[in-house]
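All protein chains but one are shown at their positions in the complex.
In order of appearance the chains are A and B, and numbering begins at 1 in each one.
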Amino acid sequence: MKRRRLSNAELNEAARHYDGPYKPYDLIKELCVAIAVVASLALLFTIFFSSPDDRPSTIAQWSRQMPVDFVTTAVSELDGTSATAGYGPPYNHNGDGQQIAFIHLQKWLGVSHPINTAQDFVLTPLASIPFDPALRKATAAYQAASAKTQAAWTTDYTNALAKATVGPGGAVVVSGSFGPVPTMMNGLLGLAQSGGLDGDLLTSNQFYQTDYTKPLLFMADGGLLAARAQSQHLLGEQWGMMNETGSYPGQVWLWLYTFWYQIAPFNTSVNADALVMAIMGVMSLGLILIPFIPGVRDIPRWVPIYRYIWRDYYRDQGLR
Amino acid sequence: MAVASPTVTLAAIINLNHPAAYAHWGFFQMSVPNLVVIGLMIVVFAAAIALPFPGSRRRRSRS
Partner (left out) sequence: MSAVDKPSWTARVREAGVRAMPPERLLPDTQPAYMSSWIYIFGVLTIAALVIIIFSGSVLGLKGPAWWHYTGIGHFFNSIHLWAVELFFFFMVIHLWGKFFMAAWRGGRGRTWMSGAITFLTSIAAAFTGYVSQQNFDSQWIATQAKDGLNSTGIGAFFNVLNFGQMYTYHVLLLPVVVIALVSAHILLVRRTGIVPPLPLGELAIHAPAADPPGAGATESAA
């Protein structure tokens, strides 16, 4: 008695026809029962667990809770050393962005949402503050100075911020002389703590806005969002992509996407995002094309779970 | 580090608004809620295959 495995083509041909018995089945009733069951499950989970809703952070909160961090971020926006300032496309031309070999998609798709961090996050909001001649004078002095002088002021100020304290009025106090920069930074701090900077950055183009790019980029350059994220295990290196705030289940389906970021070389590469997106793109294509990939499409035969799924049918075949 | 508190939600029977427990194996870490979901998926998959489907009873004995 000889026996061989059917080829893929033979399997396909065999699966085109079924001449065996049918039995009655009510699809519409099945759908209605399914909807009732799933609705009940969703209701049950809602009653037992509700859903998370951690309040969003505002620039006002950030500047009040972490004034030194706020000012450190603000001066980095002013002198172009912040993450957003050096990001490159789609925000500016100050970097090339990520690449894979010679493919620079980030650069090629261009600057579609231009942001000049010094102007947008610092100088323009400062110019909107009324009734403060000292601040206006400081800002004018800064803008009149040479680029070299400005850089010296901001670099020295940034270094001094490591030992900054918060004065009795709420201003950030550093020891040393840094031109007009401390006045400007404390002016911006005051605007932020009043809530004015949230509004300024959101409605900078027009009254009606739904685009939160500027306030979010500014906050993300600072430490508040990351501090909250860390306490909730949402950081990249904490497999955060899969997680939800609180003890709720998160996005379990993102497990493979976040996995790559945990291992070499991705966990130290500057092009990690581009590389991971490329890998996941290839694997997604692979998932779609499984029927055509030899080996992968044969796994169901090698791991014969199908014998249990169709055990009634095989038993009937044996009995015939 | 001061962290903004969550809004008051409609009182759920079980309050999940606290940091989750985490399981660690080397570089692998996953929240317990996520592990529960994955575990349930595997259990439900296995049960769906193992449990008999109504109308599948056949005469056990061969004639």
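Here is the rule we go by: a contact is a pair of C-beta atoms (placed from the backbone, for glycine too) under 8 Å apart; a residue touches a chain by one contact, two chains touch by 3 or more.
As the structure is a computational prediction, the values presented were derived from the model and not from experiment.
Visitor: Please pick, from A:Thr124, A:Thr155, A:Thr213 or A:Gln262, the residue that touches the omitted chain in the full complex.
Guide: Considering all chains, including the one not shown, the answer is A:Thr213.
Visitor: Hey, which of A:Pro24, A:Pro133, A:Pro168 or A:Gly295 is the one touching the hidden chain?
Guide: Once the missing chain is taken into account, the touching residue is A:Pro24.
Visitor: What is the set of subunit B residues that contact the non-displayed chain in the whole complex?
Guide: 4, 7, 9-10, 37, 40-41, 44-45, 47-49, 51, 53, 55-56
Visitor: For subunit A, which residues touch the unseen chain?
Guide: Subunit A touches the missing chain through residues 1-6, 10-18, 20-28, 30-31, 34-35, 37-39, 41-43, 45-46, 49-57, 87, 89-90, 97-98, 105-106, 108-110, 112-113, 210-213, 216-217, 219-220, 225, 228-229, 234, 236, 240-241, 244-245, 248-249, 251-254, 271, 273-274, 276-278, 284, 287-292, 297, 299-301, 303, 305-307, 309-310, 312-314, 316-318.
One rule holds in what follows: only the chains that are shown with their structure count from here on.
Visitor: Taking the mean of the CA coordinates per chain, how far is subunit A from subunit B in Å?
Guide: So the centre of subunit A lies 26 Å away from the centre of subunit B.
Visitor: Contact residues on subunit A for subunit B in the complex?
Guide: For this pair, the touching residues of subunit A are 23, 47-57, 61, 65-66, 227-228, 231-233, 238-239, 242-250, 252, 262-263, 305, 308-309, 312, 315-316, 319.
Visitor: What residues of subunit B sit close enough to touch subunit A in their complex?
Guide: 1-7, 9-14, 16-22, 27-34, 36-38, 49-50, 53, 55-56, 58, 62
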